[in-house]
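Mind looking over this structure? Questions follow.
The other protein chains are all here in position, but one chain of the complex has been omitted.
Then we have subunit A:
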């Protein structure tokens, strides 16, 4: 039904012409779900935008064709294209908040979509809108129809978006990361909903995602994109039972899970090449263990491996095939200090309660409090990793910040937190400084956690300067050099600014900064959730090695169950500001006691690898 034929999309940017999509051919049948997978910047979104012809002004389809049934969309005039868009093709975007009109009630937006694309008018259209809201699982649709987008949660907004997309009764639905911004439980509901509706109306779906777990759950066919090209294409069963392309196998190897606990993850060193250059070899060659002279000098074509399974790699060439080299399995090197879990608690938190003041009225008087964290208690031993899991808004970050005393002045914090012999909540200035030398934090967003106006050297030295004023300049410089080495960054990084680094490198800088004062506890607030799987693997490896060598304890805040399984010794599950269950990682994951823990674990999309039903947990 939908067919892409050697699609090539060019974007004119300041660096030159970016060929964001290069020679992509694929076909989607009615009723089929095609999943397009790839790391950030691989060209997934641009492919989707090319199909619906919603490309930015500086981009154009340079070659190839997009065919929907018999029409060729690539050279349709814009006026006819508009009829297709929203009529036969509907789109759902990643960020529901930005795709809805903030000043119109959702009902009006929905009714508008219905009246433009169907015969229904007036009360009938409104009834249909209510019906759609009910179908996408919004409770009390009659009341909700008059809500404005800001009155809805992220998941509800995404449901409204889906309702609007489906109300036009499209033949093809393009969903670009429809669940990435949502919690796992909501993600599961939305994916189930999409699948139900698809089955019911025989709609074709192009699902764009970077999450192999989601693919494994919902796709019929899979396409792997790398640097603007499709590198592997096949049915879901064929792909997951035997991924062919070296990139695909290594992506799967980079996923953290319980089986890989003993050794390091398969991090793919290097990064996706910039797309404004011309390639004269395999684009994956610089990162591929099997790469040979042929790979570097010749562009691999798509080889057909039977059953519609294609792969763009010389290892599968009929003649003169490149031998595949397996990546070495890396063990965690023996550290300087053997990892030891002390008996005495490093951090003991008891009845932690955090309330944020609500200000209102003309004078911004405090008129009440919202409780973000209620009576949370846990303890952490030296060198241990405690994972704090839960959905967004459950109070994980607030707990971390309250312990680090970053909420003084903004929130009311009660309870007790002992770091060694320091009573954090009641610590005075000097004591707090002493405590700060022992505990540090790594944030989620590697782009927001480094001051863009400071050089990396200054960023690293700042903490030492503030907390270890006794060290002189030379000593400080030596420490900074050591830090860079610990996180494997070149010395040249010192004089550069954060924006000159990739996301993974920035997260390394943030880790180095936290290590600068040799803390015994690091609060890791979702340190990998903004990163691609292969980069996430690099960072997780680094954290694991550092723990081995330095014996730091981690309070690891995350919603990613795969990471938890790989890293955590113990797990605490948070829901709505309360810890509902705590336990050793192995027992909690295999035999969850609390109902919420069970729901959470069940919602995690799992990759099913191979015929042998070895289940692998996946990052959500």
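Rule of thumb we're sticking to: a residue touches a chain if its C-beta (ideal position, glycine included) is under 8 Å from a C-beta of that chain, and two chains touch if they have at least 3 such contacts; residues count from 1.
Throughout what follows, contacts and distances are computed from a predicted model.
Considering only "Acetolactate synthase", "Mannose-1-phosphate guanyltransferase", "ABC transporter permease" or "Pyruvate ferredoxin oxidoreductase", the record for the omitted chain gives "ABC transporter permease", by its UniProt protein name.
When you scan A:44, A:88, A:312 or A:436 for touch with the missing chain, the hit is A:436. The chain that is not drawn here is touched, among residues A:19, A:91, A:295 or A:467, by A:467. Considering the full assembly, A:449 is the residue among A:9, A:449, A:547 or A:575 that touches the omitted chain. Subunit A residues in contact with the hidden partner, per the touch definition given at the top, are 363-364, 401, 404, 406, 409, 432-433, 436, 439-441, 443-445, 448-454, 462-463, 466-467, 497, 499-500, 510, 513, 517.
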